[in-house]
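Each chain you see keeps its place in the complex, though not every chain is here.
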Amino acid sequence: MKCIILPEKYDYDGSQISSLWAYNSFGVQEDSIIIFRGACDVKIEHMIDLEDRRANESIWSEDMVSFIIEHFDSTDLKLVYARQRLFTALVREHLAGLGISTSRKGDDLFLEGKKLTVSIASTSAVSQKIHFGINVSHEIYGNLREAGIGDNEGIVRFMKEIGETYVREFEDIEKDLRKSRPLGVV
Amino acid sequence: MKCIILPEKYDYDGSQISSLWAYNSFGVQEDSIIIFRGACDVKIEHMIDLEDRRANESIWSEDMVSFIIEHFDSTDLKLVYARQRLFTALVREHLAGLGISTSRKGDDLFLEGKKLTVSIASTSAVSQKIHFGINVSHEIYGNLREAGIGDNEGIVRFMKEIGETYVREFEDIEKDLRKSRPLGVV
């Protein structure tokens, strides 16, 4: 599994959640987590979560770190959702390790009661994808700057460490499931 | 999904990881998490993790809280492992909420560097299962008593809250995946 951190600013408009975006943009032919920072403004046609569509909610942030995960090993909706929740928990663990306490409700993290993140997961016929975005700065919502991670270096380190943590977790799982016997039966 | 907390002491010998144990013992015909407290001494024939077998490791605790999760919605090994990791993260989150700081390495939690938990996951042709055990007291390993959860009431509350948290998480995931559109494609 490959981790790529884009060196330049890159805006998220929702098209990046499409299957094969990583291959098309960067030629990646592995499962991948692509990480970048930029503005976020999701166009209605790229809204995957129908709840947002129905509520006509805007998914907007002036400065956000985005994680785009793609797996080709399965198109099972249950699996990508379990992975999304696990990823959310990993981010929370990492923030806690930095001394930043958040609360989690489903796939959302909250900082002092303010929503810090956005996330969606889904599948196509060929792959499964997760988008997880975390505000760097925001006038209304929770953001990393208020949490004390405001300088560029801190953000870059954060992007890198989360990315590497997920890759390690994924590869560790793949190893673990290769040493377990099938269950017995009553 | 059903959560059952056994009111009496119940020892874990590894046979509880077998598929259909919950139905056979308690007549449960739903996905379930069964929670109980008692000694832990896993017989060699019930060891699912071949690493333990190869190392001839003993899985032993004089007093352990055990969580036995069974899902029948899939027999995908990748899914049960993602769920196991998510469960581990949930337990860690809950402990953190109680002011108990642990570290996580894969499916293991550590308390001040000492291994606090044991866990295994696998599948049969009909279901997937997870065992997650956490020492209440132990001479060598980390345990809840040292973490400050020593009285019966505290343990019972801990068992109940973790069980309910997992059921809530599972049901929340099931709801979330019923409102997401398929991915577009580049």
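Couple of notes before you dig in:
Here the chain labels run A and B in written order, and each chain numbers its own residues starting at 1.
The criterion applied here is as follows: a contact is a pair of C-beta atoms (placed from the backbone, for glycine too) under 8 Å apart; a residue touches a chain by one contact, two chains touch by 3 or more.
As the structure is a prediction and not an experimental result, all values here were calculated from the model.
Copy number for the full complex in this structure file, with 2 chains shown: 6.
Keep this in mind: only the chains that are shown with their structure count from here on.
We define each chain's centre as the mean of its Cα atoms; on that basis chain A and chain B are separated by 26 Å.
Contact residues on chain A toward chain B in their complex (touch as defined above): 15, 17-21, 23-24, 46-51, 73-74, 76-79, 81-83, 85-86, 89-90, 92-93, 96, 104, 106-107, 120-124, 126-127, 129, 169, 172-173, 176-177, 179-186.
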